[in-house]
Structure formats: structure tokens, C-alpha cells
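Every protein chain of the complex appears in place save one, which is left out.
Up next, subunit A:
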Amino acid sequence: MAATKKTNSELLFNGILLENPIFRLALSMCPAVGLTTSIKNGLLLGTAVLFVQVFSSCTIAAIKNFIHPRIRIPTYTLTIATWVTVIDLVLAAYVPEAYKQVGLFVKLIVAFAIITMRLEMFACKNTVTSSFFDGVGMGIGFMVGMVTIGFVRELLGAGTLLGYDVLGFKPLLFFVLPAAGFFCVGIMMAMFNYIEVVFNRSKERKS
């Protein structure tokens, strides 16, 4: 078991930028495409994922020594399912209106690859504290990704932000269409790649 040597702030930063779940690792694409027609949806699901990620990371990190290696995947799945049930019931009770729109996806968090992957790669090898910060970083990274796509699609598609009319007209109705989610994600990934290429080029020039 090789515990990580990164500091807590590095772990946080890692999840948000360097290993952003949506744009860099390309995991959990389903909600990134299906639910990002508005910022609000992105925020809500992002919160749910943050909650589940942090709590299941901590749980697994705390009980990692009691898990037999052969049944570790079912253990992860059931841990995640438990926390998903908790947040599902909480959201259904406190924000019923918004929950109606994202309802199915909250239950589907249980099958999101990102959470299982972080448990397998990180939480089962590290302490509770660093797992907590890793979970927070990944959760916020996911939320940032969702909100960014939601921002672009809501602004271009409906001309609003968070439900408030900012543009006064609808530039490209195409972007709120379901199929546009794929285009939006694809183009934004290409943009991230382009930034990386430019960054590397300028680095080479300096050296």
C-alpha cells in the first residue's frame, strides 16, 4: 500500500483541474450530456455526487483493513448504493420540484464509474483525511464540469443564466435540444486539448 505523498491542497487541486472527471478522465459522461441543459440541474447533481463521493471515500478508507480483497468491488458498490439512497431520499424530501427533473440520474449515481474508480485507485490505499480531500476535489471537479457545460448550453440555448434572462433573445435554440449535449461535450473536450497543446508548445519554446 503506497500512501500518497501529496498534500491536502494538492489533492483538492488535482481533482478540480489536472484529473477533472469529465474533461480529463472522460468518466461519468451520461449526466454531463443528459442533464446539462441548465446550470441548476448541474449544481444539484454536482452536489449529490460530491456528497456520495466524499462519504463513500471516507467509509471505504475507514474500513479498508477489514475488506477481503476478493469481495472489494461488491463492497464498494453496496457502500455507494447506501449513500445514494440517503441523498436520494434527502433531495426528494427537501427540493421536490428540482428533484423531479433529475430524479432518475440521482439514483443512477450508483453506476457512475468515477466514484468506484476513486475508491479502487485512491481510498482503499490512503488515510481517511487524504481520502476526504480527494473526494472533495473529485466532487467539486465534477460539479465544475457540469456547471461549465450547463453555462454554455443555457446561455446559448435559452439566453438565460440560472433562470434569469440575461441576453433577452435565444441565440441558438439547437443547444437545448437533447442531441446538442454530445456536440457541446465533444467541442469542449477539443478545446481543453487545444489549450494543452498550446501550453506545451510555449513550454518547449522557453526551454
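Note that a contact is a pair of C-beta atoms (placed from the backbone, for glycine too) under 8 Å apart; a residue touches a chain by one contact, two chains touch by 3 or more; residues count from 1.
Everything that follows uses one rule, which is that contacts and distances are computed from a predicted model.
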Item checked: Among "ABC transporter permease", "SusD/RagB family nutrient-binding outer membrane lipoprotein", "TonB-dependent receptor" or "Sodium-translocating NADH-quinone reductase subunit E", the UniProt name of the subunit that does not appear here -> "Sodium-translocating NADH-quinone reductase subunit E"
Notebook entry, point to check: Of A:T116, A:S130 or A:T148, which residue touches the hidden chain?
Noted result: A:T116
Next item on the list: Kindly state which of the options A:L43, A:I67, A:A81 or A:L172 is in contact with the chain not pictured.
Entry: A:A81
Checklist line | Absent-chain contact - pick from A:L43, A:C58, A:L108 or A:L161 | finding: A:L108
Check: Hey, which subunit A residues sit against the chain that's not shown?
Finding: 26-31, 33-34, 73-74, 77-78, 81-82, 84-85, 88-89, 104, 107-108, 110-113, 116, 177-183, 185-187, 189-191, 193-194, 197
